[in-house]
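Okay, handing you the structure first.
Removed: one protein chain of the complex. Kept in place: all other protein chains.
Let's turn to chain A:
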């Protein structure tokens, strides 16, 4: 069994809102092993995105703990957490919103390198150009600004930025859901390609089972803040155990529709 890269141990996250307390994540344990892709599926509001942010240490759990490579994220001082950040990067749902609007494409990709003082300006440029090329952005367009690109290209730039620091873990929060179906396919292709080439570990979050089936080694299904089923992609899609998983599968793959649903 490969070792654990990031591991959440019975984490709970409660948000206090005006309408009362909301248990976004309720006693969830989840592990991404080195080199593996874990798919996390569930409908909107199931707590997937919160789970991603907890595992990235962007939010602190109300109880439980998250360990990255053995280090408890909520116990790390802010400075050390920042130093750990290069090893885990994130790709967001809305590529335009997640890029800096006042930085050019190459500026956006160079920024994480600058933040962590990697190399000098010249080497950062070279590296950023390589990355843009890797994700399929014409390097002749490197000086253009995010709004001058299409949604799919913006997401490619965001991916290049997330790769700049050579992370071990890439957390992708619905990275294709704001894109057209045809472009989704290309972005997924890019992820597959990157995983094979760079040996990245992925936490891949989606409400789209077909997307996860294509990419993930293992899948965890979340519903109402809890993980209701977890298993290898093959097993889960062939013989779902949980009622909710079956519902989910029947909703996206009509062929497997159970009678009466």
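Everything below uses one rule, namely that contacts are C-beta pairs under 8 Å (C-beta built on N, C-alpha and C of every residue); 3 or more make two chains touch, one makes a residue touch a chain; residues count from 1.
Criterion: contacts and distances are computed from a predicted model.
UniProt lists the omitted chain of the complex under the protein name "ABC transporter permease" (options: "Vanadium-dependent haloperoxidase", "ABC transporter permease", "Amidohydrolase-related domain-containing protein" or "Teichoic acid D-alanyltransferase"). Between the chain not shown and the residues A:187, A:200 or A:215, the one that touches is A:187. The missing chain, though absent from the display, is touched by one residue of A:48, A:85 or A:124; that residue is A:85. The set of chain A residues touching the chain not shown comprises 56, 58, 81-86, 88-90, 92-94, 97-102, 104, 111-112, 115-116, 134-138, 140-141, 143-145, 147-150, 152-153, 156, 158, 161, 165, 180, 182-183, 185-187, 189-190, 193.
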